[in-house]
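The structure under discussion appears below in the form of structure tokens.
A single protein chain has been removed from this complex, and every other one stays in its place.
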Amino acid sequence: MCRWLSYIGEPVYLDSLVFEPKHSLVAQSLHAEEAKTPTNGDGFGIGWYGHRNTPGLYREILPAWNDANLQSLAHNIESGLFFAHVRASTGTGTSRANCHPFAFDKYLFMHNGQIGDYRLVRRELEALIDDKYYCSRQGTTDSELIFYLMLSFGLENDAQRAIRKAIETVESAMKRHNITAPFRFTACLSDGENLCAVRYANDDKPPSLYYRKRGKQVIVVSEPLDTESDSWIAVDPNQCLRISGDLTVSKEMILDVV
Amino acid sequence: MCRWLSYIGEPVYLDSLVFEPKHSLVAQSLHAEEAKTPTNGDGFGIGWYGHRNTPGLYREILPAWNDANLQSLAHNIESGLFFAHVRASTGTGTSRANCHPFAFDKYLFMHNGQIGDYRLVRRELEALIDDKYYCSRQGTTDSELIFYLMLSFGLENDAQRAIRKAIETVESAMKRHNITAPFRFTACLSDGENLCAVRYANDDKPPSLYYRKRGKQVIVVSEPLDTESDSWIAVDPNQCLRISGDLTVSKEMILDVV
Amino acid sequence: MCRWLSYIGEPVYLDSLVFEPKHSLVAQSLHAEEAKTPTNGDGFGIGWYGHRNTPGLYREILPAWNDANLQSLAHNIESGLFFAHVRASTGTGTSRANCHPFAFDKYLFMHNGQIGDYRLVRRELEALIDDKYYCSRQGTTDSELIFYLMLSFGLENDAQRAIRKAIETVESAMKRHNITAPFRFTACLSDGENLCAVRYANDDKPPSLYYRKRGKQVIVVSEPLDTESDSWIAVDPNQCLRISGDLTVSKEMILDVV
Partner (left out) sequence: MCRWLSYIGEPVYLDSLVFEPKHSLVAQSLHAEEAKTPTNGDGFGIGWYGHRNTPGLYREILPAWNDANLQSLAHNIESGLFFAHVRASTGTGTSRANCHPFAFDKYLFMHNGQIGDYRLVRRELEALIDDKYYCSRQGTTDSELIFYLMLSFGLENDAQRAIRKAIETVESAMKRHNITAPFRFTACLSDGENLCAVRYANDDKPPSLYYRKRGKQVIVVSEPLDTESDSWIAVDPNQCLRISGDLTVSKEMILDVV
């Protein structure tokens, strides 16, 4: 399991969220409170949108609490839309290519969760990646795979549908292999203009997800950055949170409940 | 292109070959003479057989000339059968998982060369890896792929046949995609008892390969470690060199010449 | 604060102590129980004596729980006298040069503790390092400094005296600067034949230290490797534990109690 945060709103320096809050993401890398594992020291990454066509990306295999470059970059980079992630590996190796966020073209993606017994379905799911994306993968994680499934399923045209289809596809494959370990998926996506966050699991333990809107700032997080607990709104299981460029927040169910 | 050396014989400290010769492998990491690229600074690795069932492995993304750990390990590890490799990436990223040698069970493999236009055949070739090996790959290189093809083609039962079939399979895939960029493959394999080295290309530029037998020591290298040029024997293109545990050297053609 | 272990006795593979016990040193890197900080993820190191004149050394800035090289090395390296250390930085940066153990000539040294308000005395203490050692320091930690003070104070001729003089020298400097933050020093030294461990602090909280002798094996640790609590003997504060090559264990006070 991992911890992440994303931000959309008026431009802020990254360290105002990544380092400064009492329970900042970097603090969570050492002591997460709502995660299965308290330590998220298996690498980290930031991705941010600026004035270029594609987002900036800085990923490193060190623990986030321990990287002077991250401190300097977060102190100097300003952005109105960015992602930050601290990783606790669920089995795949620690390399930059396995650190979140993942970037493709204008998209950023990051994830907290895992595909249970991933080894059993990896081959089958990789086979579903569209040819035009197949060689762009750089790592070996289930998270990156899901991102490429979404791209292959038409992320550009209909994000909701692509997310839903990716979830259904993973679950179908798991069922075919009689996997009982859960599929957990609390993730965040952006195209550089809008932000979309999902809280999902096929058991009753979807990893936590919160957001807070204040003035011209919306923060979406794995767990709150401070103890002003009233101010953070928990996203329900099976919900997809969308925040548009004008900071309109909307929610909808990901999958139909039978 | 990369540079490598392997050794079989009476136990020696690794640094006697990796560091001490005038044109040692580490010297070649800065200034290779017979390689397409003189600098081999995109990571390195050593693999060695000792008293355990599986070989030891140390791989790092730094240049070999620059790693104090490698100096200390090579000075302190003694082995009668070991591999060392310095990497010049042909496009895939620098991560430990992409550094040679690759290990699986009792096998070690390392490679100098590349599959031309690898992106075009990667998917097709990955699909040929046997299920039982599919999830053991940790990186994204063409080299590691070929190793897993050989494993899938029965390396354990008939190494010669597995190597030949891997080469033919790669070439067939390249032909189907009308790839004119060459396939170059100068590689080394061991099961912990015997050593096998191959010099092959489907054009007329197979990467260089030499060996030297002196007393109870056989060294196989990309390029000679010193200027005693008489003492090094060049392996012919399309040849496979085999050295058994008792240091018997034999050669045969890899593919039949039409 | 950090965690460490040392071993002297019949040769064993390093992983039998570093990885395999339930509460192994690598387990302690994620969840130490008797340390001020539970996470010791700011680098690690191993040092071992083999057949060379100087010990082998492998130090890395990644967390120990996360390093495949460490797993392979510890599985393949056998030694009758070795050190292993996982680091929690007390302020200085994470670099290999700041990771323990430190090696000089035939000596290994590692440490858990710190000099309070080190910045105030660093200059004064560095000035006491003998000229012949001054340029051998590679890092900036208080731990490495203490090692070089001991070397400067005649470690080779009288280890007890050199340790005592280093402690007194640090305390004198701290007093001159009116430092009230404590000096804590639980450390381990070897010359390749004997092992010496010290538990000391100038307040009442010297970092914990235990040992166990069983058959031809003596293990010295920051905290027990398993829950057989009877088998581990706690070293008293202000005690120096010495284990000779024939595994004779002796103890003496470090400083006279007034």
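A, B and C label the chains in the order they appear, each numbered from 1.
What we mean here is this: a residue touches a chain if its C-beta (ideal position, glycine included) is under 8 Å from a C-beta of that chain, and two chains touch if they have at least 3 such contacts.
Note that the coordinates shown come from a computational prediction; the quantities given were computed from them, not determined experimentally.
The hidden chain makes contact, of the residues B:S6, B:S89 or B:S190, with B:S89.
Which of A:R3, A:R96 or A:R122 touches the hidden chain is settled by the complete complex: it is A:R96.
Within the set A:R3, A:R59 or A:H85, the residue that contacts the chain not displayed is A:R59.
Take chain B: the residues that touch the chain left off the picture are 30, 39, 41-42, 61-63, 65-66, 68, 89, 93-94. One chain of the complex is left out; on chain A, the residues touching it are 13, 48, 50-52, 54-60, 68-69, 72-73, 75-78, 96.
Although one chain is not drawn, its touching partners on chain C can still be listed: residues 93, 95-97, 119, 122-123, 126-127, 131, 134-135, 137-140.
By definition in this document, only the chains that are shown with their structure count from here on.
Between chain B and chain C, the centres computed from C-alpha atoms are 39 Å apart.
Contact with two or more other chains is made by residues 93 of chain A.
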